[in-house]
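Incomplete set of chains, arranged as in the complex.
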Amino acid sequence: MKINWFKYSSPQTFYPLAGKMIPWFAWLAAIFAVAGLYISFAIAPTDFQQGEAYRIIFVHVPAAWMSMVIYIVMAAWAALGLALNARLSAMMAQALAPTGAIFTLLALVTGSLWGKPMWGAWWVWDARLTSELILLFLYLGFIALQSSIDDPRRADKAGALLALVGVVNVPIIYFSVKWWNTLHQGSSINMGAAPKMAATMLLGMLLMALAFWMYTVAVALMRVRCIMLERERSTDWVKELSLSVQSTAGVKS
Amino acid sequence: MLMAQGLACLRGDRLLFKNVGFELSAGGLMYVLGENGSGKSSLLRLLCGLLTPEEGTVFWHGQAIKQNAEIYQSNLTYIGHLNGLKDDLTALENLQISARLAGNEVNQEEALNSLAAIGIARCANLPVGVLSQGQKRRVALARLWLSRSKLWVLDEPFAALDTASVEVLAARLSEHMSNGGMTIITTHQDVVINAQSTQTLRLSA
Amino acid sequence: MNEAWIIVLKRDLLLAFRRRSDVATTLFFFLIVSSLFPLGIGPEAAVLSSIAPGVLWVAALLAGMISLTRLFAADFSDGSLEQMLIAPQPLALLVLAKVLAHWIVCGLPVVLLAPLIGLQYALPNDALLVLVLSLLLGTPALSLIGAIGAALTLGVRGSGLLVALLVLPLYIPVLIFGAGAVAASQHGMSAQAHLSLLAACSLLSLVLAPLATAAALRISVE
Amino acid sequence: MQWASWSAFFNMGGYAFYVWVSFGLCLLCVVWEVLALRKRSAQALRLSRLLAQE
């Protein structure tokens, strides 16, 4: 089954390439983060309704965005892996899932931390909050399924199938949850109450989102390298690599 | 009629075998031999299409079995380690259902006859759950008296059978081959089976 | 009739008949779960009737899910599943037959029992009717979606609860529309919209789920 | 620049707990994830080195 679709789809060639890409994305992430944090804390004015608490928006919203984007990207990799039987795609999907779950968790936690001062409650069953919670469940299901299957190729395929089923369902879930909350008389507060966004705030959020995005790429590449090492443990290239790393101790491959 | 080319099988991260090929024609019998863990069962599952080979292809009448799965499968009878029996159904019901699922319509009398052939007519109306290991195996093997498939793939059919049953089964296999059927079999026992042509595939761990 | 799917359907129904008590357990589970709440929450009719749609639907959902975890497990461990995979018929069809049998055996009784429990929760008559209707339209989707989860987790370590984790989030739309239908009729509104959405969920999963399940089975049996 | 002093900055208009915990948690997740991955990678390399030297 050797489709030499693309030279870098083989772990052996992708591993060093990824290694070269990681620092670039890491630096980009750092630069965007510094710029974003500068805007969020130094430039953006105090909100007259919410006071300084609104600054949570600069991590909350980018995290929420990333949680959704990553799921879609992950499903796309999974589909590609299933369709082309390409190992690398499946590994990318697997590498993205934990980061996606972390961002989902961060969105939930920062949202809660925002909700407490604004609404007086850590949690309300608002449509958007609820669907974010369900998204967390979907991520966890994907991770749990993959981690409980030993055979990596089977895990890849099963995970990919699950991600695809999830993608079909995500919009359905999203709209049903939305509808659910508007039909029952909703909570008196909702996130629409957040202030109309000023341009600086939007810029800050965008920069932070870019930082998160670059970070995600860097971390996913790191994780995919780990996965490659673990899976191809008994192949020659990994053995050679591990020996060469030792001989040039401290130098990254 | 059945041909395999360059088969390789990877389980976990171990390559069990590679470059396995053979040709089996009508009336042919093939023994798959090898030590425990050498990959005999895996090879048989590959040949049935239950496992996807890492490399290589299996052909049935010149066509890859993945391409014309339905035709191939209607010519195939596979009996693996597992008997494929339901503990709550009687031997007779189990036999009829598994034969029908494989596409052979059978009536009750035919089913009873085949149970009698392998010597467990007495258990026909007992739920399979209460049978002994060897009796269960015999219920599963009784399908061979009903099967009209060309190709039989049998994974250690003789294990747990008593001597009388081994002989009965060997006779049935010989009959199948003399009717132009094909059989692929793994076993650790020495059993005499007659065939128009006999070949041996030895896997080494 | 010798279509393979009819054989599978008959076999599964026969098995269920032999193990009647298994069927009873699903039903009993539904019954117990829905009667535990009054014990945990207290007996006020007003509170109970306001939470009835949600509780009954969640109970139905859980009952369905729990009975599903074993949809393919027995077939897998006794080798019948292998035989189904190499049967000369489309696997998706056989899967559909199994799901249908499961629904007849586990879904339908719950649907029929539900109004009885609704009475305990002081639901008015038209809400009871809507409850039955919504369950009738929604439970097939539960069985179909659940089958995917059951197939994916076959032979996997700790599959029982894993199924729950995979499947329950996917059940949420059905829950929302189902409970929504009953609640709507409780508040004197029309349940039509919810019911159509439920039917749409079932239809969609009827088309897609057997294919996904068949693919998952092939993966799991490797 | 809108902060009268560093202490005003850290005080975040009385919302210090919520704001700093939010940002702190983000930072913590990032740091933890990166460190965990480096450890995992080192472990994988060590294991395959052991395999290779066998």
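In this document, chain identifiers A, B, C and D correspond to the written order of the chains, with residue numbering beginning at 1 in each.
Everything that follows uses one rule, which is that contacts are C-beta pairs under 8 Å (C-beta built on N, C-alpha and C of every residue); 3 or more make two chains touch, one makes a residue touch a chain.
Quantities reported herein were computed from a predicted structural model and do not represent experimental measurements.
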Formula for the entire assembly, written in the chain labels shown: A x1, B x2, C x2, D x1
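The definition used in the following text is that only the chains that are shown with their structure count from here on.
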Two chains sharing the most C-beta contacts: A-D
Centre distance in Å when subunit A and subunit B are each reduced to the mean of their C-alpha atoms: 48
Interchain centroid distance [CA atoms averaged], subunit B/subunit C, Å: 37
Touching two or more other chains - residue numbers and ranges from subunit D: none
Multi-chain contact residues (two or more partners), subunit A: 150-151, 233-234
Pairs of chains satisfying the touch condition: A-B, A-C, A-D, B-C
Complex interface listing, subunit A residues touching subunit D: 41-42, 45-46, 51-53, 55-56, 59-60, 63, 98-99, 102, 105-106, 109-110, 113-114, 116-117, 215, 219, 222-223, 225-226, 229-230, 233-234, 238-243, 245-246
List of subunit C residues in touch with subunit B within their complex: 2, 4, 7-8, 11, 14-15, 18-19, 74, 77-80, 82-89, 221-222
In the complex, subunit B residues that touch subunit C: 48-52, 70-71, 73-74, 76, 78, 80-89, 93, 97-98, 100-103, 105
